[in-house]
Structures are given as C-alpha cells and as structure tokens.
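Okay, structure first, notes after.
Of the protein chains in this complex, all but one are displayed in their positions.
What follows is subunit A.
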Amino acid sequence: MFEDENEDADLYCYDFDQEFEYDEYLEGPRTVLASSTQVITKESLLAAQKADLQSVMQFLPISEHNARVLLIEYRWNVEKVLDVLVDKGKDYLFAEAGISTSKREDSASSSSSSSSLTCCVCFDDVSSNNASMMDCCHTYCNTCWTTYFIVKIKDGQSKRIKCMDPKCNTVCDETIVRNLVGATNPQIADCFERSLLESYIEDNNKVKWCPSVPHCGNAIRVDHDDIYHEVECACGLQFCFNCLLVTHSPCPCTMWKLWMKKCQDESETVNWITVNTKPCPKCHKHVEKDGGCNLVSCICGQNFCWLCGVATGRDHTWTSIVGHTCGRYEENKVRGSIRAKNELHRYIHYHNRYKLHLDSLNLETKVKVKTQEKIASLESKQSKMIDFSWALNGLNRLFKSRRILAHSYPLAFFIFGNQLCHGKITREQRDTKKILFEDYQQQLEYNVERLSKALEENFDTFEELDVMQTRLDIINLSVHVDNLCFKMYDYVENDLLDSLFPTGDRIAPYISKGIERALELPAGISKQSVDLESSTDDKTGRHASLKHDLPRRIEDGECSSKKRKEEASTGDGFLDLNVPPPPSPHSLYKG
C-alpha cells in the first residue's frame, strides 16, 4: 500500500497543489456565506412563525395573540418592533398596532357573575355569560360577535378584525374569535386559522411563495435585506427572489421581463418574415425585398415578381417586368422604416446567441448520463484513480456558465440598444463599454466551448496518464471559467448598471458554488425557541397556558413533518456538485 502511494508521489503532489489553489481561490473574499435562505413548508410554517412570536414575547410581556398583532402590523420584522419600542415607547407601539391593555382583572371577574347587559348591536338584553369582553373592555353578545367575525373572515379581513365599537382600534382577541366561530362554523374557523398562519408569508418582506406551477406548497425566506437574490426551493425550482421568474442573472429583472415579452412576440418576427420575404419559385428560400422595385432576385439567380411570386426574367422597368402581366406591378408602399428592420436584425442576432446556449443546456441530462457512463467505464477498469468528481464538477460548471452566457445576451441587447439607454451616455462612451463587455463575453464563450469539448472527449478510452491530463485540463478550465463569470458580473454591476441605471435593478450576486439551495426549516419548534419558551415561563409564569391555545392540528403537523423529513433525507442525495471536494489526497487513489 505504501509503495503504491510512493510510486505516485510525483503525480499526487502536483495534483494536490492544483486542488489546493482551486480551493483557496473559492474561499477567497468574494465567497458568500453559508445558506441564508430557508424553505418554509406547510409543516414548518408554524414553527417559523412561533420563533418570531416568541422573540417578541421575550422582550415584551404580552400574549401570543398580541405579539401576532404587532408582527402583522410590522410585517414580521422583529427588529422593527424593537426599534419602535425603543424610540417611541410601549404606549405608542401598542396604540398604533391596535393592542389594548385596559382590561382589568377585576372587571373580568365581575362580569363572570350572572348580571345582564344590553348588547349595543342587537339591542337585546343578554346575561353576561352569553357576552364576551375584548381587551379594550368593550362587551357585546356572543351571537353578534360570532356573526361579525364570520362576515369579516369571509371578507378576507381575518388578520385584523377590529372591535365592534365604532371608535375602538383594538384588534379582537384571536382566542375569542377561534372559540366563538369554531363552536358553530369549524370550516370558517379553519379559514381564520390559515389566514393567521399565512400572514407570515404574505405580510413579510423576507418571505415569498415559491412560484412553482403546480405549486409545491413551499415558501422561501431570505435572512438578509438583499432582494436581488437567486434561490432554489426544495422542489428544485431555481428562481429570482425579486421578480419570481426563473433565474436570469446577470440580466436584471426589468430587462429580463422585457426580453421574455419580446420572445413571446416572436410571432411578430414570423409575421415580419411573411410580410417582408417571399419564397423563391425555384429554390424555395425566403428572399427579402430590398430595393424599391418589385423585381426580386434570389441568390440562386432566379428572378421573380414580388407581388405574385411568379418566376420572371431580369428585364424590367419601374412599372413592368418584360413578358410578365400580373397587373399588380405598382409603386411599392414602403412597409416599415429601414430602422425598424435594423432593429429586428439586431434582435435576431442577440436572440440567436441566446438560443444557442439554451439549446446546449437542453442537452444537460443527456450529457450528464453520458459522462456518468464514461465514469462507470473508467471505474470498472480498476484504475488507480477512484475519485471522478472532477468530471461532474466540470459538467456543472459548464451548465452554470452556459446559463450565464445565455442571459448575458438579453442584457447586452437592452443595455446597448436605444430602447432603454437612449441619451444616457454618449455614443462613444457606449461603444467603449460595449467593446469591453463583448470582450468578457467572448472570452467566456471561448473557454466555455473549450470546457465543453474537454468534457465531451471519450476519456474513458484514454491511457491513465491522458486521463490525468484531461482531468487537469477540466479543473483548470473550470477555474478559469468561474473567474471569468465573476469578472463579468463585476463589470455588469459596477460599470454598466451603476453608471447607466443608478436607481434601477441590481443583479443577484455571482455565487461560484451555484445557486444556493434553501435549507428546510425543522417543522417542530426549534430547540432555540423551546428554550425561549421555557425561559419566559420561568420568568413570568403566565405564558405557559398559551400552548393550550394552539389549534389541535399543529400537533398533527409535527408528526407528519417528521415523517416528511425522514423521507427527504433518504430520498434526496443531491449535494452541490459545483463544489470541488476538499483536498483529500488519500481518496484520490486506491491505496
């Protein structure tokens, strides 16, 4: 064993250096931190929400109901609640959100005696057992409250049902709503419950539903303020957190939307072709009409009449073609300006390149399978090399870079076109920027093609030393391509967008490792929040009962999510293949 290792020492040392540099380069200053995005599933939604509620209840001695009222008001931004509390005080904070603290213990106890009162909504006299008092001390009969709650819930106002008193801003206690509505209309009570839960997604700047169709049921949370971020949901969909479209960097959101629109309008292009070209009667190629007269010449040498499409001779005047009498030969109406035509040619140019890279991407699975076959065949050869992650890593780098290249064309189309950038900078300035950008693009394109070629080689049939060489080539090219992508993003962000659209969209940062996959949040109440909960219990002793207020199905949720997690951990073997393995020389060769 040791002898074997010594024999390969040269090779191994050399490789180790390479790997090492690659790794160090990845760990450089531009590397983005560990996953800052999380998947919120149906099951973990409650836990995610509870954690935030509990952190508010930690610095304010209030019920979970009131913590929720505060967080809905401040869009689930715990820091913001804290800021307002510190800056403007508790009374202001509570008044603004609709929290009332005037309900006194004695008034609550006195109402428990069976005195009667007149409900100011139905004007009936009811015993106080059949009436409910909110935190603001306003009391109405239970029948009126229930009808009122149902009207509000059906109206989509579950998240902020105000007290029935005309001048009162207090939000009704969710426990009372839950109990009164649940007693007669359990389905509507469920609807209320769901609205409260989903507020965490819908009234929250940091959380958005995954845009998958059909919907996977998940939402994604980002832990920072950067909305220009690309994320991957647990369902596998990669999307832009800002515009919710499929990932599109380095093309900014607005330009991407314009581009998608333009591509959809491609039927317009087809129209243009039918209006502006006619098939040659001889070779059937589409021939574009260029000049003013109606005699057109195909590159095959055939002349024909533009109006009827019939083959003719070459002799003609403005008004007639010799020997041809279709009777429609007349002064041509100029259809569309030459400018519009140039604009279209420009679009076709960019679209072709965009499409080229997309088409290559569509072969992704096919190429992956082929590479795996090559790896399998190498492995069966009892080669000394046992780690082939370089091939799959290279492949992932290739796909990632191709996607970037594809998206760089819509960006260039708009940023160097007249539609958006007209008059922002001088023509010369724009041309200089264009030359520089195209230089990045061409370098990237060139090296992506080289990487593609290297990966397509049948290295499974190579001699061992040649396999080693291919491996090195692929690793080096991957590093190079990665570096070029980074530079391109940097140029786009700093030299193009910053100077041309200082107030417009930004782009998602370039992440060498690939789009971050959001981590699934645990569905049970996390350890941290459990600790929080017990600590509040210790301090005040009054929050313990809140756990009983939780609807029953939360417990069910916990059970089913545990099951789900197990399934996920066995079924999902995907790890980020773009990340090169850490330098572990012993795994490279069989001992």
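Operating definition for what follows: contacts are C-beta pairs under 8 Å (C-beta built on N, C-alpha and C of every residue); 3 or more make two chains touch, one makes a residue touch a chain; residues count from 1.
Convention: contacts and distances are computed from a predicted model.
Enquirer: Name the absent chain as its UniProt record does, using one of the following: "LON peptidase N-terminal domain and RING finger protein 3", "Putative exosome complex component RRP41", "E2 ubiquitin-conjugating enzyme" or "Probable electron transfer flavoprotein subunit beta".
Expert: In UniProt, the chain excluded from the picture bears the name "E2 ubiquitin-conjugating enzyme".
Enquirer: Based on the whole complex, identify which of A:M164, A:I321, A:A454 or A:A508 touches the chain you can't see.
Expert: Touches the omitted chain: A:M164.
Enquirer: With respect to the chain omitted from the figure, which of A:V86, A:V151, A:A183 or A:L363 is a touching residue?
Expert: A:V151
Enquirer: Of the residues listed, A:L82, A:A95 or A:V121, which one is in contact with the missing chain?
Expert: Checking each option in A:L82, A:A95 or A:V121, the one touching the absent chain turns out to be A:V121.
Enquirer: Please give every residue of subunit A in contact with the chain that is not shown.
Expert: 120-124, 140, 144, 147-148, 151, 164-166
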